[in-house]
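Every protein chain except one is present and positioned as in the full complex.
Naming follows writing order (A, B and C), and every chain is counted from residue 1.
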């Protein structure tokens, strides 16, 4: 299965969109426009992009505290996301969720989750709905390497395997929890091996190779629908920024960070590939400018939009 | 490592003690002397016996809701156990714990636990104490096949493996939770394989062969102390009685139950072995009579002992 | 109008729901062939099959979590916590997810799930199988908490909880399961108007006794005591403990001028302290002619021995004692 040029350009544009979206957030944060903290996925764009673009709109995802990329790649409007982080009425959650809790059901995003491992059992329930409703769709569950050690991971994978649920578990192994190296936190061979131990076919891939992610997710989705069994992907990647805004990066070396930035950056690598395949500097520039202006206009529009009104929050707490 | 005759007779006597203890409980229950329910291990005596007799007094165990056998095998006084189930002051918990919550610290039993999987993380903590205190002892953690699917199992095994804790996980796989067959509840190859997936050396053994259990636990204890890594045993066994007093056994056939009673009974099998090795009917009779009279006198003494007084229970709730 | 135990009436309500809503299902431990630890789901597997009567491994976190995910995707889950004590293993999906998603996502999703659990003591099941943890869930915004006291409201409140679009925690007392009476098998309602409504189960003018769950039965029994002849107590069965039907309570107390709350759970940070706080914080405060009291379970784990267990749980004699002292 080879990827069309059109798709490749989409993949590039989406990675750029995520990168620029989060860089814009950083800038807003430093200008004191944002309340609270946030978790940036800069450096990990290939996983979110390759995975979500391999899905249909009707497929669902569950996301994490580091979910901006998942959300955008699944089709969210950057304007509404900026608006959400700024507490505006047009935000996806009307200013009630913020960075860690954006959901976009219209595009099949069941929502980011502030609880590590919190989305795993939810994804199993959504996959059960697909099974009961005999739908030909899957649920892709994003989670980090740190979530692998939570009890909820165990209960979710065990049940998904027993009940043959159409769920694709996708572990974004960026090699650290908050500060703990995943090899100090996960016993046994590897995270992919842990997936296998539940009788779930699992694979470890280069999470910074957007095409590999895209192809693997496409293939696994087909296998899930054909075999009616779940699948598991460990995508190895790396986060450039601190865990959150308060991180001083004491637990890793700047050499390590620089190595990943220089040698393994998903966007750089993919641009190189596209250029080998004949993409000209002009074409690239044009693509990127579209993204830049989308971000610019979205930020401006969000900053100009009205704050979320103080409604009766106790009433808002119930359906 | 061959087992001495003396040890073999101990193993037999202990299995008999457990069997007769629980049969006595059944009789008390039918006479309406017991409040609440209880979980009997009749048919599983070899696991508790072989495991606990392989330990020293300073080694610790954590037990389960089906813990009478563990407790007796670790050296508990049947009188104090009967007294506990009858709510008497001499009971191990002064009538506050009952069947599901007997602890006997003096003999290294950290206590039975009414929560499935509840003792796994506790055993890890106790093993951590041994490690920190540089003691040459282990913690043996009993749990059932049903507990394998709890999140606490996952978190406990992962940490024990990472921290190289001196704990021996012993799963009593009696092939059913309450009503659910363990092969419908545990995904993957086997329970022992699940232990291996955490990088913990694991083995599946015949839990109804008391000598095999005894030898394996002895060997694994030595390995734990030498290699400073945990171990995992899946002991396959079978419970004859219902899960608890309210069980109608709808989830299994009487043929299956009878097969285990006739062909696989741990006591019968071991008696056969002992007789092959020269134990005479008289010797056997003598051994068993000791056990019978111990149970008889214990029951009588317990029934004659005073109820636990109504102290200030709110004060008793705090140290 | 059949005579049923509450266990049976709940079974009937579940059956009606499963027949009526194709996208409803039940999940829990031993709810299939075993019929549930308390027999509440008996026969449902045979009627509706494994697809909709889902026996789970012993894994409460995923039991509750799957309900959340399923409810966000057009399924209508009802899950069972075999003993409500085990809900401790399902707190994240219930408290951090189910309770918050509707609000957190700006109203974009509903989480219409029902979580049933067998609560309470009196059966000799000891400290880990006898708790009344309902107050915890009342403290959590986004959840509703319902506590039936008899076969009829056990049936009706389950149907209404199911129709309610919010996550509802149903705490069913083990002794209520055994209560037996004639039950009108009402149809599934269009609007869940019973949720949030207390019920005056006995009218009176001398004192208001507010209670819920099995303690309502203990209170009613106590009122038959000769020692209380001549005293007309008004008994309020809260039925829903969050949100509280404060109007009904205030109306009664402003009539009787006296308030006693009776609950099995310990007092600290509980439903009972909330009822009293709401009453004394209202204009009714000035009408009270005596100090409002709470009769609760002791601040102690549940002992296994029968004579100690009954010392922890309020008994009819205790209720009589309290009422005598107040009137």
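Observations
Everything below uses one rule, namely that a residue touches a chain if its C-beta (ideal position, glycine included) is under 8 Å from a C-beta of that chain, and two chains touch if they have at least 3 such contacts.
Just so it is clear, the model here is predicted, and its values are computed rather than measured.
Taking every chain of the complex into account, the chain not shown here touches A, B, C. When the missing chain is restored to the complex, the residue among A:109, A:123, A:216 or A:308 that touches it is A:308. Only one residue in the set C:151, C:292 or C:314 touches the chain that does not appear here, and it is C:292. Among B:11, B:38, B:76 or B:124, only B:124 touches the chain that is left out of the view.
When the omitted chain is restored, the residue from B:16, B:52, B:81 or B:156 that touches it is B:156.
Contact with the chain not shown here comes from a single listed residue; of C:151, C:272 or C:314, that residue is C:272. In the full complex, chain A makes contact with the omitted chain through residues 34-37, 87, 93, 95-101, 113-118, 146-147, 149-152, 177-180, 184-186, 246-247, 250-251, 307-308, 310, 313-314, 316-317.
For chain B, the residues in touch with the chain missing from this view are 60, 62, 91-97, 101, 103, 105, 110-111, 113-115, 118, 120-130, 132-133, 139, 151-152, 155-156, 158-159, 162-163, 313-314, 316-319. Although one chain is not shown, part of chain C still touches it, namely residues 85, 88-89, 91-92, 95-96, 99-100, 103-104, 126-128, 133, 135-136, 138-139, 141-142, 242, 244, 265-274, 276-277, 280-283, 285-286, 291-294, 298-301, 303.
FYI, only the chains that are shown with their structure count from here on.
Considering every other chain in turn, the ones in contact with both chain A and chain B prove to be C. The greatest centre-to-centre distance from chain C, using averaged C-alpha positions, is reached by A.
In whole angstrom, the spacing between the mean C-alpha positions of chain A and chain B is 46.
Chain B and chain C have Cα centroids separated by 36 Å. Multi-chain contact residues of chain C, defined as those touching 2 or more other chains: 57, 59, 61. In chain B, the residues that touch at least two other chains are 149-152, 184-186.
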